[in-house]
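One chain of protein is taken out of this complex; the other chains stay put.
The chains carry the letters A and B, assigned in the order they are written, with residues numbered from 1 in each.
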Amino acid sequence: MSEGISLGELAVRFGCTLQGDPGVTVRRVGTLESAAADAVTFLANPKYRRFLASTQAGAVILEPAFAAECRVPALLHKNPYATYARIASVLHPFTSAPAGIHPSAVIDPSAIIDASAAIGPLSVIGARARIGERAVIGPHCIVQQDAVIGTDTRLSASVTLCERVVVGERCLLHPGVVIGADGFGFAPDRGGLVKVPQVGAVRIGNDVEIGANTTIDRGAIEDTVIEDGVKLDNQIQIGHNVRVGEHTVIAACTGISGSTVIGKRCLIGGLVGMAGHISIGDDVVIAGKSAVSNSIDKPGMYSNVLILEEATKWRRNAVRVKQLDDLAKTVKQLSRGADSEKTDADE
Amino acid sequence: MSEGISLGELAVRFGCTLQGDPGVTVRRVGTLESAAADAVTFLANPKYRRFLASTQAGAVILEPAFAAECRVPALLHKNPYATYARIASVLHPFTSAPAGIHPSAVIDPSAIIDASAAIGPLSVIGARARIGERAVIGPHCIVQQDAVIGTDTRLSASVTLCERVVVGERCLLHPGVVIGADGFGFAPDRGGLVKVPQVGAVRIGNDVEIGANTTIDRGAIEDTVIEDGVKLDNQIQIGHNVRVGEHTVIAACTGISGSTVIGKRCLIGGLVGMAGHISIGDDVVIAGKSAVSNSIDKPGMYSNVLILEEATKWRRNAVRVKQLDDLAKTVKQLSRGADSEKTDADE
Partner (left out) sequence: MSEGISLGELAVRFGCTLQGDPGVTVRRVGTLESAAADAVTFLANPKYRRFLASTQAGAVILEPAFAAECRVPALLHKNPYATYARIASVLHPFTSAPAGIHPSAVIDPSAIIDASAAIGPLSVIGARARIGERAVIGPHCIVQQDAVIGTDTRLSASVTLCERVVVGERCLLHPGVVIGADGFGFAPDRGGLVKVPQVGAVRIGNDVEIGANTTIDRGAIEDTVIEDGVKLDNQIQIGHNVRVGEHTVIAACTGISGSTVIGKRCLIGGLVGMAGHISIGDDVVIAGKSAVSNSIDKPGMYSNVLILEEATKWRRNAVRVKQLDDLAKTVKQLSRGADSEKTDADE
């Protein structure tokens, strides 16, 4: 928690119009519903507008249009949620680890670690790995040989980067992330399977966040690529030679099969499955739980998710789906019959 | 394996009626089909009743109704499966780790560790973390600053608890579990995304079991909450600010999106996806693989899972689903036509 910042200072730093006493000090964030007097909160979703009348917050960040409804001090900004995010990161800063290498870490003598970087307890840094300025490698992380970590990138804890993986600047990798394990490739031969060596690597751009227990496989020949600004939630699986375009956001538990290319600024829901070797254009939105079997060229929102039902009713419909082709044929026949009748009648 | 316990003693301790020699001793558990003479087994599913005639087990735990069919000694109880579970935990006790801190563990001097707790090799305990009585922290676990572990709770191995996470009493967390990684929150701004600091924590109640590689994110402002008695299988993802109610059971690979509230005693199948910001009442059962997009008020079983088919047949039906709205309209027209004909005929 912060020592406290005055609303006056916040207004100046974050380009807000202040409504109320500039001397009021806030020290933390809270929800509109339950923030205390030393907390700042925000209104972004109109659904919560009703709490404006009763909030006890020290200040509310909100759009100018709602200023009149706010009984406590207000920081007015046309993008209240992004402004909240920025103010919250000042009030609740990342507790940076002190520079230096914990004595319990196991460091290969050929690794190149910037003096400003922090290497946590029981981490393992392999041969020729390079760790950039102010990078933070948390406890129990593994950075294998020839891997590269950019400036200001943080590996939270228990992150495993395999050999030759490259991570850009200002990235954040959460616990349990595995980057650069072998892609899944086997050649059938005489009833068995021959392993296809996975000799590519993984390249992660700048400002990428990767959620807990997410896995990104190394390429078969060339590299798997995650472009700048991509945000991956927890437990996502990215197959070998996938490319995820700039600023694309993928929700938890989604799996992208090998060699698929996803465009820029896409929003992919959770538990989506994407086939391999397909191509998704820019600005595509996929509803959570969808199955994507084919390429998509056109921006827009896509889905194939059914509506949940009480199970007894559902079963009756599910059985009908199995009969749907027959049903459609019957309707076609009836339709023809009706048309011919109509034609008969018309004649 | 146990030194052996007599059926007489088991009957007394677990409130069973004994049919057979109280002096028979069992030392382990087995299946009805293949248990040896020193093993105890059970009959809960009537499907396996046919093995009663041939079982070689030392004893069978079963309902009084089946006693007559059992040729070997029997421990009669109206809930044979729960009785089996209790007897099995006596015959195969958890091999408790000796109290004390392994010399290879890295412990912050400000951590408060009960003298009866066991801290395994290469574990990392952060500043001000508190470890309760008889708690067992296995090898390679990380308990970050200000986290709290309750009495008799066990972290099996390679578990990561992030800062300020609170775990109650008698919990069991399996390898690869990550609790308290950042929730997935970003505010769109000028074509990019601003990270929203995740300042809440995670609170886990008592008697909670959490399966391997399951992840539970910390709250955005307030806490993510798992109530008492909840059982989570492997590879489940729980988003920020979710609340899972008492004694709810969730099967593997299910994902719950942020801010969703699940009631008490629910049974959620595997690979279910649940949307965010919805509410599921008490005693709701969701079939495995379902997608849950909306709130559910009423207890009952719900599904939207289709029936698997041979692929060639299936494709014909899948194409028809894409034409279903048109088909329904055609049927409506035909139906109107038929009605008007009927009306004509009636006139």
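By our rule, contacts are C-beta pairs under 8 Å (C-beta built on N, C-alpha and C of every residue); 3 or more make two chains touch, one makes a residue touch a chain.
Keep in mind it's a predicted model, so treat the numbers as computed, not measured.
Residue-wise, the contact with the chain that is not shown comes from A:Ser290, picked out of A:Thr41, A:Asn79 or A:Ser290. Only one residue from B:Ser89, B:Ser110, B:Ser295 or B:Ser340 touches the chain missing from this view: B:Ser89.
Considering the full assembly, A:Asp217 is the residue among A:Asp152, A:Glu169, A:Asp217 or A:Asp233 that touches the omitted chain.
Residues of subunit A that touch the chain left out of view are 106, 122, 124, 140, 142, 144, 158, 160, 162, 176, 178, 181-182, 184-189, 191-197, 199, 213, 215, 217, 221-222, 235, 237, 239, 253, 255, 257, 271, 273, 275, 285-287, 290-294, 296, 300-307, 309, 313, 316-317, 319-321, 323-324, 327, 330-331, 334, 337.
Mapped onto subunit B, the interface with the missing chain covers residues 28-31, 34, 79, 81-82, 84-86, 88-89, 92, 95, 102, 104, 120-122, 139-140, 156-158, 172, 174-176, 209, 211-213, 229, 231, 233-235, 247, 249, 251-253, 265, 270-271, 288-289, 305-312, 314-315, 318-319, 321-325, 327-328, 331, 334-335, 338, 342.
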